[in-house]
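All protein chains of the complex are present and in place, except for one that has been dropped.
Now for subunit A:
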Amino acid sequence: MNLMCCETETLKRAYEDPVLLKDDRVLQNLLATEDKYMPSPTYFKCVQTDIKPYMRKMVAQWMLEVCEEQRCEEEVFPLSMNYVDRFLSVLDIPRTRLQLLGAVCMFLASKLKETSPLTAEKLVIYTDNSIRADELTDMELLVLNKLKWDISAITPHDFLEQILCRLSMDKEKCDVIKKHA
């Protein structure tokens, strides 16, 4: 969330902001907006001709590994899965392009959420060089166009703090929940 231009080595985090947590309008907006970012639940049947659910699972596991190994911000993985599902809801692609799609979605989510995002080079290496950097950037434009640039999506992760602060639970328990979320 580093919007200003202070180039510091240590990552400063925003503190828990009562303006955002104590105001019910925020939660209501999240609930009202969430629908707009929902993928189609039937895309395996209605859109995809080659890709099967188990392939999505495989690419999701690979993406989670990359995000964990690169210590990405927690929201990067759920956000990139949101892009994968929404893209697959609108365009039929062959299985050979699925890993490229997964890489691009992490690329985008990371640029949206992180101060030092995943680089194209790293992502290419994680695919064992099965994709090229120029394929990644070309696909990035296609994904942005297909998602209509609407990539500041609401994910389950956004509700976590909002719900936790409304439960009367001690801080330790909250931390445990956040860790396992």
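The rule is short, and it goes like this: a residue touches a chain if its C-beta (ideal position, glycine included) is under 8 Å from a C-beta of that chain, and two chains touch if they have at least 3 such contacts; residues count from 1.
Everything that follows uses one rule, which is that contacts and distances are computed from a predicted model.
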Among "VPS9 domain-containing protein", "Protein kinase domain-containing protein", "Proteasome subunit beta" or "G protein, alpha subunit family", UniProt-listed name of the chain not shown: "Protein kinase domain-containing protein"
Per the touch definition above, residue among A:66, A:81, A:101 or A:136 touching the missing chain: A:136
Which of A:23, A:50 or A:175 contacts the chain that the document leaves out: A:23
Contact residue for the chain not shown (choose from A:91, A:112 or A:174): A:112
Footprint left on subunit A by the chain that the document does not show: 4-6, 8, 12-15, 17, 19-20, 23, 29, 32-33, 36, 107-108, 111-112, 117, 119-121, 133, 136-138, 140-142, 144-145, 148-152
